[in-house]
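In this view, the complex is presented without one of its protein chains, the others remaining in place.
Then we have chain A:
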């Protein structure tokens, strides 16, 4: 029996950058992309970071909200909006009856949800295989103006709203959140589109003087 290495869906697209890799939640991921000072300057100007290794849990169906509420989760009231669970885990309401939960490091929420039985009708677990990015920097809206199908310079992402739209031809879920005291954009897409989207966004990012940063810039790894 082979013991394969579980790699980030972006791993091969990142290889030319020669990142320092590490294991996060059992997934080999780019921990550091460059010197800390360089990453910090990219972060301020324009940067992209692969956070596909964060744990996620998806559920949908007409009774999904009831099922999550029974698991003591606070859910977004509006369609296409998100909230923080205990100021840590992201809870996204995708449309009317689908939810995505993403936890930071050192959280047990996804494991607890996975351990719960789904033994009622109208509740269906959704297998997630997302590629997920964090985009930061003062030129982020410039980046999105080049590739995003809708205008993000207005109030599209205000008041914890999220949008499901197209970036560079790829269907994505997009929101803006405060992370470590800074406003950043979060992107989720199907993992198989991840390398293409990474290359496209990174190419534009580098044209503007920014670049890639590693996972450890946002999350402290033990």
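Things worth noting here:
Just so it is clear, contacts are C-beta pairs under 8 Å (C-beta built on N, C-alpha and C of every residue); 3 or more make two chains touch, one makes a residue touch a chain; residues count from 1.
The definition used in the following text is that contacts and distances are computed from a predicted model.
Selecting from "N-methylglutamate dehydrogenase subunit B", "Stage II sporulation protein M", "Phenylacetate-CoA oxygenase subunit PaaI" or "ABC transporter permease", the unshown chain of this assembly corresponds to "N-methylglutamate dehydrogenase subunit B" (UniProt protein name). Residue in contact with the omitted chain (choice from A:147, A:166 or A:179): A:166. Considering the complete assembly, chain A touches the hidden chain via residues 79-80, 94-96, 149-150, 163-166, 171-173.
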